[in-house]
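Structure first, commentary second.
Every protein chain except one is present and positioned as in the full complex.
After this line comes chain A, so read on.
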């Protein structure tokens, strides 16, 4: 991924080879991307309204599920002793994992100077934030006494009590809150120049004012740009360790325990890879329709999908390696309990989940070795969907199957999700998509100024190549 592919601007460009399609200008970009949020509320597209309505209904499902949870207690779920965590933590880890692609794209790829990230980073970052919002609710909701969640935070209090810092759950609080706040700041800072663009383009006085306030007086001066670039780099530098740390720490929720199936030393890298894996699957899932509906094929090209599919394949294989190591450790470790865990995964009452995860995460991604598959949007959608399910199953296998049968057979139990388990999960999609629909409606979902810069860079590169007599010609010019 480390090499920057030059844009190829042949008259019939191969859509699978370029990150930016011909015919785009600074102005066309500003209007095409920037006008989406500026459409008058009365002219909101019907598709958006339908999508938003469905999401909003799901959001209400979420609120009802939470309301009932607060009234009755966590007993409305299927959890029990021995399975003290189930869909609450599965979904927590799943949502957090999804968020990872956004940070990876915005931070690490920025530092690596991967220009192609520009067209997807805003969207991916937004997805990160909303996924973290969904995820962040679960640790609070899963508490027996959620109204006391703030006891997990270190603050001076009359009880003279700190959190218990040896617990991975206390680390979680820091990991997630840092992650959420840095991601939010990074995202908001990145929006400032675009707010200014919207301010300038807005015709409605209220839109002008609101975007104006959000733009924080951005005038596009060189000093602004200088500071802005500095801040971006610093924030990217801050975010980069977070990509690794957040999911590593979440994996420690399991790895520091002594439950067979949780106590696995490779969990941190394995979880991070899994998170990126799931995150890219979700970016693909969301990008494909958005690109289609808003006509952004010129900015988010097949080439982007190709690269994302490669990332998915690579991280997916890391995850598969993790599965292999778990099996190896069980067979080689000589612990009765680990051996039984493997047996239980393969043949126990919840074996369907393990076989399902092997299919989804190991088998289903293999077609990605082929370019035709990587560049076929329908194929990618199907695979991404399978991967999303697979990563959910992975957490189910780790959390539920391990707890169902641990040390003492007398205490073995079974977990069966209830209606409220599912409704809260479904409802969290409501939260996610409601936020996402609002985002695509009121904010530029592609980074306008970065795209302009990217265009400029590509142009220069093309020109250089032209002078050196290379193939292609400088079709993609600004005016």
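We take it that a residue touches a chain if its C-beta (ideal position, glycine included) is under 8 Å from a C-beta of that chain, and two chains touch if they have at least 3 such contacts; residues count from 1.
We take it that contacts and distances are computed from a predicted model.
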item	value
Absent chain [UniProt protein name; select from "Putative spermidine/putrescine transport system permease protein", "Sarcosine oxidase subunit beta", "Molybdopterin oxidoreductase" or "Menaquinol-cytochrome c reductase cytochrome b/c subunit"]	"Molybdopterin oxidoreductase"
Given A:48, A:68 or A:149, the one touching the chain that is not displayed	A:149
Contacting the left-out chain in the complete assembly, out of A:220, A:241 or A:413	A:413
Hidden-chain contact residue, picked from the options A:79, A:98 or A:191	A:79
Contact partner of the left-out chain, one of A:28, A:181, A:265 or A:336	A:336
Absent chain, residues of chain A that touch it	72-75, 78-85, 142-146, 148-149, 151-152, 161-164, 166-170, 172-173, 253, 256-259, 336-337, 340, 347, 349, 403, 406-414, 416
